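Pasting a structure below so you can have a look.
All protein chains but one are shown in place.
For chain A:
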């Protein structure tokens, strides 16, 4: 069920508003490669309601934008109560002095109009201290039920213009929603916006489901289910919620699936006679190709973004470690050499890093390393952190954190790849095994 079918993007061309592009010596910019950064103060006064009855949605969209930017840890909103002027007309010139006075370095203004179920949002981004517009104004059109996506789209543009990197707000997360006690936990697949809104369940809780993974286009999900009584890999169409089993050979189990970057095939673990190896399966034909053939455990495979390589974990050395091989199989190179055990490697969408779970001295960590294993950095530490997934821009990692003891429960957390901004993701009840979609 697609909430937001069509999104039309137009560049605002109202001549009287077009600001000349001014060459700036020091443009408004957050360099997010820096070690420690001071969040950039910004203001998002409520967007102007340009049609009767659009006040609430105009206000709500502004709040989504503010929450997205605040949530990155890179921006800090100057709250409305501190503003000394307001925007009542999207077309009027901006009084930069009023925004300078409250120390808003960036200003986002917008106008919202509603006609029937059609929603139009236009906005501009300003560099307050330079007194100039940052990029051109944009206009998004869609349906009213997609108002949150409109807000995320605006925030993605603002983020991109100020950081120079792609955004990640207009994205979704599929995960395993958990309820019930630890000894009889009920699990079901759920999908939500990256910020926890628009939750939708994709399966009921009659069978254990594990580790859903989005397709490269976000329209399908791979996951493992015990619905036959034995763990097998399924593919589910997110729109229709129809599912089909991919691998259901009697006497085997299959799990840990992941799509190839072209979305046409799946790499996964198949266990036969107690031995777990990696296989590639063509989704269309069901044809299976064996990629590893060792008596050790080979699991948790993940493709490089160009599809040429697969990173996976194996205990062939005697303990769980991370290896890289060609996507056709063959020789594998071990890349993890630190102390402890390494598992669940995931290649970043930028291709430069591999996120992983590390266990050492009874603690679990989410970490990143370069694809050759160098420059390992641990981002978290807890009783049990595992299963990282990358935001579409490769900037943020979401993962599962489970608390210890009889009352222990799983929840979702996110952390910036720098290790900053660790925080829980707002979900209803428990959750595990997140998988982040591409930008929609």
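Just so it is clear, contacts are C-beta pairs under 8 Å (C-beta built on N, C-alpha and C of every residue); 3 or more make two chains touch, one makes a residue touch a chain; residues count from 1.
Throughout what follows, contacts and distances are computed from a predicted model.
Student: If you look up the hidden chain in UniProt, what protein name do you find among "Nitrate reductase gamma subunit", "Amino acid ABC transporter ATP-binding protein, PAAT family", "Anti-sigma factor antagonist" or "Peptidoglycan-associated lipoprotein"?
Tutor: Choosing among "Nitrate reductase gamma subunit", "Amino acid ABC transporter ATP-binding protein, PAAT family", "Anti-sigma factor antagonist" or "Peptidoglycan-associated lipoprotein", the correct UniProt name is "Peptidoglycan-associated lipoprotein".
Student: Decide which residue listed in A:211, A:310 or A:398 touches the omitted chain of the complex.
Tutor: Of the listed residues, the one touching the omitted chain is A:211.
Student: Among the options A:198, A:271, A:304 or A:371, which residue touches the chain absent from this view?
Tutor: Here the residue in touch with the unshown chain is A:271.
Student: Out of A:343, A:373, A:392 or A:434, point to the residue that touches the absent chain in the complete complex.
Tutor: Once the missing chain is taken into account, the touching residue is A:343.
Student: Just checking the interface: what residues of chain A touch the absent partner chain?
Tutor: These residues touch the chain not displayed: 181-185, 206-208, 210-211, 226-231, 250-251, 253, 255-256, 269, 271-276, 295-297, 299-300, 313, 315, 318, 320, 343-344, 357, 359, 362, 383-384, 386-387, 402, 404-406, 408, 433.
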